[in-house]
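Apart from one protein chain that is not included, each protein chain of the complex appears where it belongs.
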Amino acid sequence: MIINAEQPGFRQEEVKKRLEKLDPETTYKVQRLVFYPYMIFEYVIDRRNFFHPLKGHVGCTIDGVNKVGALADTFPQLMKQEVSDRDFIQPDLTLADAKERAEDFLYHSLSSKKKILTIPKLTLTKQEIFYRPYWIVEGILNLPNHFFITVDAVSGKFHPL
Amino acid sequence: MFNFPVDTFWYIVPWPFIWLALGIMMYFIKNRDDKLEENQEKGDE
């Protein structure tokens, strides 16, 4: 299947090097990529009055499985890519559902975090389903003592599996 | 105390408390291990 995917900022060898620098005791095997679904929505904020502090674009991503929102600063660099079914996770919500969640999330965070007095009007400018690559990494202490972590191939953040 | 000679008292009386403390300590250590185990079982292929 062809999907819209972000390009990994961290290559296989870089991930291995980074982890082994942090933890020289362990051998890391960077096994493969798994593509994780997100939906992104970009809005333009309409200034309703002169005093309004916000203007410009605001973006929100929705986790395609957990359905959690997050503010997005920039629109991701996407490329069409061919992947097999074994390598990507199917999203669990429709674009329309996600849009509703994204708007809820944005209004909520704009009003609470950005300390604005009036609710701005948002106009959707872009929406897209995209996939972010995550590395699956096996750490081997001494056989059979091993563990798995996943590394976000774009940001380099990692978490044990 | 309890009409024990001093040395006998210190050889004997602390033990029940030591064992009880050890028992409770082991409980919490094993409890921590169990949680660790649960977390990792999820991720093991």
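Brief remarks on what is shown
Going by the order they are written in, the chains are A and B; count residues from 1 in each one.
Assume a residue touches a chain if its C-beta (ideal position, glycine included) is under 8 Å from a C-beta of that chain, and two chains touch if they have at least 3 such contacts.
Just so we're on the same page, contacts and distances are computed from a predicted model.
Between the names "Cytochrome c3 family protein", "Sodium/proline symporter", "ATP-binding protein" or "O-methyltransferase", the one given in UniProt for the chain missing from this structure view is "Sodium/proline symporter". Touch with the hidden chain on the side of chain A covers residues 19, 22-23, 25-26, 34, 36, 63, 65-66, 68, 85-86, 88-90, 92, 134, 136, 139, 141-145, 147-150, 152, 157-161.
One chain is missing from the display, and on chain B it is touched by residues 2-5, 7-8, 11-12, 15-16, 18-20, 22-24, 26-27, 30-31, 33-34, 36-37, 40-45.
Here, only the chains that are shown with their structure count from here on.
Separation between the centroids of chain A and chain B, computed from CA atoms only, is 46 Å.
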